[in-house]
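With one protein chain held back, the other chains of the complex are shown just where they sit.
== chain A ==
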Amino acid sequence: MSDFPRWKYALVALVMLFGVIYALPNAFRPLLAVQVTANRDAPPIDQSLQQKVQAALTSKNIAASAVAVEGDHLLATFTNSDVQKSGADVIKAALGDGYTVAFKLQSNVPAWLRAIGARSMPLGLDLQGGVHFLMQVDQNDAIDKQENSYADDIRTLLRQKNIRYESVTRNTVREQGIAVILRSPEDRSTAADAIANEYTDLNVANGANTGDRFVLNVVIKPEKLRELSRSAITQNLGTLRNRINALGVSEPLIQQQGDSRIVVELAGVQDPTEAKKLIGAVATLQYRPGIGQAGDAQAQEAARTGSIPPDANLYRMRGSNLPVLVSKQIIVTGNQLVDASSGIDQQSGTPKVDVTLNAAGAKKMGDFTNANVGKPMAVVYVEQVYETKVVDGKEVRVPKVTETVINDASIASPFSKQFQTTGLGSPKEASDLALLLKGGALAAPMDIVEEGVIGASLGQDNIDKGFKAVMLGLALVLLAAAVYYKLFGLVADIALFFNLVILLAVMSLIGVTLTMPGVAGIVLTLGMAIDANVLICERVREELRNGSTPHAAIRAGYEKAWSTILDANVTHLIAALALTTMGTGAIKGFGVTLMIGILTSLFTSVTLTHAFTALIHGHRKLKTLSV
């Protein structure tokens, strides 16, 4: 029987090879490492730093498997998590503040595998320990801000256009818009046109009139509202990323979940206090007149002697840490900032940040810049972090305020509503600044709605148990199939084994995070993948009983079983698909695993076994089949 085409043999061989290669990285356990990266103003990582770290570790009798410079960072690897922890403490103490020291699981996959894109599956927190937070973003806050800002803008616009109005008030109910009350129908129609022309994101409609009060209802378009909610999340994500990077966790997972939630997973971290502090931090911005340049003689002098002019504050520049004097007068605060985005300046070709202020801010900014062209203006970043302290035996939350200057530039020409900061060092600096500006001004408040700490030992426990369950489940089914279906059972066993391999390969390639529910999904897939082979074997047996020749029985067995297998798997696939639509991470992981498992098993149980069966029975004359 050679009705099994040659290209299919080739396909089966290729897929098997693919499975083995791409599943292979999972066999290499990652190394426990400590990663050191230099902060912006610290000297770069080089050999001397490596020697320093090595010496510090040796002096404290901590055995590192390797300490090596890899590109822009330094990696020290350790044999177990206890040594890793004390190693990190020693390195942190030896290097001081200029460097970020973080735990890392360093991939141990050989370079040739990595070169072809093969990598091991990332492990979920339940398999490696760590902390996770689920946060609810209060998007209403962003909408409130925007509605207030539009009310301001409309007032300014009407004044500019000399349209007399009685009042412009924001409805107390959110998303109900702004009521503009005018004195005549003519005024109302001119006002409606003016607003609609100026602000394309607003819908303008006539309201009910009472006496000589002519009402205009202005609401933000639903698309714009949706965009606002979306951007509140995106901004919060960005801000969180920035803040958590400062924490020095390597590869933190910060993702949007559903419409209004953000999930943060920090692998390897066991103490959530520091992370929570950063998440809860409130940041605001202040535009203030600068006094001199950062690091100039006057600022240096003030920093050295501590004698600061009475109308000024002494701050440090973020990054360079240079002292800078800033006036106490506040021009505009972050609340008046509507948007900030980074880009490239067309004229100079340097990175820039575009800033948009609301009407009130624009007026103040216009007044100030008109009078102060050529003078410096500083952006002060005020971060407020709550710390829990024990006072008189009671726990109180004490705000700790840190103020740094994130930008200090000269005013080139007067500006008000929209302006740009140019001449920034790099596109990254520009996007960081934009993020900071927005982060300070727009990030909607967040609440922690779910929180968990999973011990590192629990993670290792779960890995061991999960591995044992998969192996044992596999072994038992392999044995049962071989006993019950003899040679056909052995062929099914090969298929089942490769199903596991290919399933792992696909999951690794896509980068599915492996969790305990995922492991359960793998085990379940093993149990159900054999079903297709049971169907085929039972069919072949039936055909033999009905008097078919062995070759005909094989052919009919595969043909007749196919439609059943297809129907059964499609319905099963529908169920798996529903699982993946569930927002929750754990169930999603299970659903994805199940779905990939159904697809791979469809191939291995039908095509792969068919190839092997054809190969074994080939053109030989057969009297019986071992099924």
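What we mean here is this: a residue touches a chain if its C-beta (ideal position, glycine included) is under 8 Å from a C-beta of that chain, and two chains touch if they have at least 3 such contacts; residues count from 1.
Assume contacts and distances are computed from a predicted model.
One chain of this complex is left out of the view, and of "ABC transporter permease", "PQQ-dependent sugar dehydrogenase", "Protein-export membrane protein SecF" or "SpoVR family protein", the protein name its UniProt record gives is "Protein-export membrane protein SecF". Across the entire complex, the residue among A:R119, A:K364 or A:R541 in touch with the chain not shown is A:R541.
Check A:A302, A:I406, A:A553 or A:A576 against the missing chain and you find that the one touching it is A:A576.
The chain not shown here is touched by just one of A:N162, A:S413 or A:S563, and that residue is A:S563. Chain A meets the missing chain through residues 126, 134, 136, 272-273, 395, 447-455, 457-458, 461-462, 465-466, 468-469, 472-474, 476-477, 480-481, 483-486, 516-517, 519-520, 523-524, 526-528, 530-531, 534-535, 538, 541-542, 545, 558-560, 562-564, 566-568, 570-572, 574-579, 581-584, 586-587, 590-591, 594, 606-607, 610.
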